[in-house]
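Quick notes on the structure that follows.
Every protein chain but one is kept in place in this view of the complex.
Labels run A, B, C, D and E following the written order; every chain starts at residue 1.
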Amino acid sequence: MSLTVLNVIVAVVIAIGFAALNAAYLVWAERRGAARIQRRPGPNINGPFGLLQPPLDGIKLMTKQIMIPGGADKILFMVAPVLAMAPAILSFVTIPFSETIVAHNMDIGLLMIFAFASMGALAVLFAGWGSRNKYSVMASVRAVSQNVSYEIPMLITAITVVMITGSMDLKVITNAQAGGFWHWNIFPSLHSPLMPLSFILFFICSLAETNRAPFDLGEAESELVAGFHTEYGSMGFGLFFMGEYANIVIGASLTTILFLGGWDCPFGLFPGVWWFLLKIYLLIATFIWIRWTFPRTTIYGLLNLSWKILIPLSLFNLLLTAGLLKVF
Amino acid sequence: MSILALYNNLNTFLYLAALLFGMGIYGLVTRRTLIGMLISAELILAAASINFMAFNRFTAPDPTVGQIFTLFIMAIAAAEAAIGLSIVLAVYRNYKSIDTEDLVELQG
Amino acid sequence: MGGYFSDIFNGSKSLLIGMGITFREFFKPIVTVQYPYQTIKMSARFRGHIELIADEEGKPKCVSCGMCERACPSGCITLGSVSVEIEVDGKMKKKKVLSKYDLDFTKCSLCGQCVENCNFGAIEFSKEYNLASSNKEDFHFNLLKRLEERNV
Amino acid sequence: MSAPIQLQPGETFILNVGPQHPATHGVLRVKMEMDGEYIVKAETVLGYVHRMHEKMGENRTYAQYLPNLSRLDYLGALGYTHGHVLLIERAAGIEVPERAEYIRAITVELNRLASHLFWFGCYVMDLGGFSPLMYALEDREYILDMLEAVTGARLTYCYYRFGGLYNDVDDDFIEAANRFIPRMRKSLKKYAALVTGNIIFQKRLEGIGHISAEMCRKYGATGAVARGSGIDFDVRKNEPYSVYPEFDFDIPVYHECDSMARFKVRMDEMEQSLRIIEQGLAKLPGGPIMAEKKPKNIKLPVGDFYQAVETARGSFGIRIVSDGDKNAYRLKLRSPTYSNMHLFDEACEGMMIMDALAFMGSLDLVIPEIDR
Amino acid sequence: MNPSMAITEAPGLFTADGLTGLIFLIMMAVTLIGGLIACCAERLVRAVAGLMVCFIGVAALYYFLNSPFVAMMQMLIYVGAVCITIAFAIMLAAPEESKKNGPAGPLSGPLGFITAGIVTFGLIVMALRTQFPILPKVNQGTAKEIGIQLLTQYSMVFELISIVLLIAIIGALVLARAGRSK
Partner (left out) sequence: MIQETTREALQSLFAESAPAVEVEAGAPRGNGVITRDYNAHGYHLDAQVAADQLVAAVEIIDQAGFFIESITGVDWIKENQLEVIYDFSRYDFDTCRVVIRTRVPRDQPIVPTITTIYAGANWHERETHDFFGIKFAGHPHLIPLLLPEDADFHPLLKDFKA
């Protein structure tokens, strides 16, 4: 216990800063990237390349009046954005950015991230219910059923990796993949020949868990106006937004650690935090790229994908890996 | 004894668990709706789990036993929640109410 | 079972094709115009609001016949004229002179009937399009005044 | 049949989709009785942008009424104006020069293409894909630039006149149009790969929004809605007007009766429009663009006249009951979307809301045209 | 006073131990407040929110009891699954919030309070009076050891629990589908 508590507090402060910065500049990157895909410039007026846009947007959000719709459950309405943001930030505590840069390495780090991630669904549920808006309620029910059903294949896939490594410690998992990209979990190994598949499964699940297009059923703007945050303005909306982007960063980090070797260099040389950041931002760029390419799925299509394709495949992969681990 | 060292004391946890248990009992008696009762039952289970964990930490020779039992309680609680809530939904569909007073027909 | 896997395969393939298209688009040049900073020159036939055409002396060509006023479906043109006596070829002659030409642009639907119906070629379309204001009065144009301002 | 919605407490709830809703593209309101995400009953509420165009037709001269026609459907304005001028020419017996008719056909088809492109982009955006809208708008800009250079406006054209055209096309236009056709063909291929072939898109449209041919007949659905239900109906072929008999083009028909069929019909129609434009540009004759004998103030003979044209959204009909005056005694506009939208109430029952909105998008609604 | 592992000298507030103690106090308060909301809130959704808060507090207490694994499982299962299921059920079964969820009758409030008070008091007294023996630890109780124990000594129970869960899933499905016509 002892010193770690102080550590954790410092880490949380840093994590909040990191998450906020990430959220702000990922929005910028997303807008610029989407604009390029659509052949327009994107935000480019404020500052060089529009780099001052995110802080100005933040100031705008913070100076806006907080509106609470009449008949809403005020407490839930106010608590939900915080609840969406807090677990995402807490998850940063245990993510190892490099051998040394980690706030508090836990031997059950992976489990912790999943535990905190599961709280996000409740935030969405409370937000939708608290807003007392039919669109919000429908959206939150959708978002939660989506989160719950994608948590299962995600966990199963993560367990496959855990079985190979024999640890839930993110540092141990990373170190097991050290020494060149051919050691990474994404590539098939003797024990788990279907590893590329599980990478894709995990990636799809993290898309769905973070409510990103094409799985953004919770905020399907053409059907449910803005989904569960229809009624949110000012910083309430800002917190949801930050939470979403923080979740994206965590999803990308987790994918990097589990499958892409964390801070490991692809050629086995000079491992370091830069490799980690490079990998997660490449993954995030893919997130953005996917979002601006595909239309949205339907809720039943989404659930079918999870229950009929992802879960059987991930279970099969789990069994195969378990069997091969026993045999070899 | 300092108040800041309470976390290292078995009795703290036992009192806490007792209070939670009491809250659960109070809720169970006073709640009118099935879901409210279920919530109270979850509180009672949580109190029991805390006791298990506290004894596990302070007195038991094998500190895995209490944890394992807590895990079992969790599994049972999850199963109970799933079954209980689907019963609630089934009741709701038939009686359009989850208020226990409206469900007297269920007796016998 | 075969259908199950071929569905997954074909589906994934179509997704990759789509991503390939957006990837290529990413590197193509920007096609938009940065509107307030850059503007486009309007085509020669662009129908903006109307303006009076001046003759050689800088006076409006309009003889205030009222054809445009009558042709306008929305009734947004108001003409006014005064009779003055001017000397033409040594004779005093009465002539109608345009004293007022108001365009209520709030009602105008830019159909161009006024220009088409003008037998004297006295009005034309302007090429202005960034007309935005929060004040309704800004769209009540006094075309005579605008003509004078242009002449200066 | 839309009987009034009566709420049964506890079981269902009412969801107001619109009048301000991102999926309704304007101010349409659909009162939906929902059971969870399923629609039990829907009732469309219209009239939020009603402007009484028909009354305006009664107190304006025929020429003054021309700009009104382009306000019906802001995306495919030329088709509606075409109907009006054709009706007046038919009733007043005005001979239109061939060049004018060819230019009309070319511009109408360009406008149809622009309208379909905009619909395509918005439809994909309804389904959550944003980028195709931008690509479609880029292609549409070329059309609007061309049309602006000819007509002087980008949306509300008011280009046709009784007996001809407002002004002639120049070589720049023909050159631009000729450049545009191969470009558009390439774009259509891109759309096919990016959107039509996309598995998510297919899953969202296939089997959604089934409209049988019989239902089309009962509701009077026309345009792509009818053609997506296997009905081989296009006014350009069935009741040829203008110079359409001169052109070689096909009517795309799909028999699946679902949203995907309607989508494909419109995508194929773009291809057919390109063919018409290509032929029109090749065949474009010289000569005047305005009828020689044309009365200054048009008065129609006493009687009842009707003209149907195929606009981007379906069969647009205009009826003038004339008492011999210089404005109509009664002017009726039969807008295609009005009938197409009417289907929605019945067809969406039992659908999930997101399917219903995907289905609504496939009807290609332009609300001002419904409300008139 | 129990002769449990009492620390003799009081830690200062700004030492690491002191901070740990402070956080423990906060978490204890969180647990109790959450529990109070869960059993007394008028609206059921708020009761679930209270339950969630209470569970988060309990998870933190587990962490203080040297079992981070169980703490995380508590979060995952109770907060992430049970609370969400309950909230879902509330949305499906109790759409109108205005209906009062307070005490069932005029007597049930005081009655419940007395019952709960007696039980709590009894438990506390028992805890006070009992001398708990302290035995030397045989292992650390880490996740790995829990896993080994689960699959060796408690494998039977483990299997039974999984069957119970399976039956619960099937039963829930059957019950939930029974009334659905579509």
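Assume contacts are C-beta pairs under 8 Å (C-beta built on N, C-alpha and C of every residue); 3 or more make two chains touch, one makes a residue touch a chain.
Computed from a predicted model, the values in this text were never measured in an experiment.
Partners of the chain left out, restricted to shown chains and counted across the full complex, are D. Of D:82, D:236, D:262 or D:372, it is D:372 that touches the chain left out of the display. From the options D:15, D:32, D:46 or D:257, the residue with contact to the chain not on display is D:46. The residue from D:42, D:165 or D:226 that touches the chain not shown here is D:226. Of the residues in chain D, those that touch the hidden partner chain are 1-4, 46-47, 50, 52, 54-55, 58, 87, 90-91, 93, 216-221, 226, 231-233, 237-239, 302-308, 315, 317, 319, 321, 323-324, 329-330, 332, 334, 338-339, 342-343, 346, 371-372.
Operating definition for what follows: only the chains that are shown with their structure count from here on.
Using the contact threshold fixed earlier, the set of chains in contact with both chain B and chain C is empty. Touch-path distance (fewest steps) from chain A to chain E is 1. The most central chain, judged by C-alpha centres against the centre of all protein C-alpha atoms, is A.
Set side by side, the interfaces A-C and B-E show unequal numbers of C-beta pairs in contact, with more at B-E.
Centres computed as Cα averages put chain C at a distance of 71 Å from chain E. Among all residues of chain D, those that touch two or more other chains are 10, 13, 131, 135, 138, 194-195, 198, 200. Contact residues on chain D toward chain C in their complex (touch as defined above): 60, 63-68, 71, 131, 135, 138, 145, 148-153, 156, 158, 166-167, 190, 193-195, 197-200, 202. For chain C in complex with chain D, the touching residues are 10-12, 14-15, 17-18, 21-22, 25, 31, 43-47, 71-73, 109-113, 116, 125. Listed in rising order, the residues of chain E touching chain A in the complex are 16-17, 19-20, 23, 43, 45-46, 49, 52, 59, 64, 68-69, 72-73, 75-76, 79-81, 83-84, 87-88, 91, 97, 142-143.
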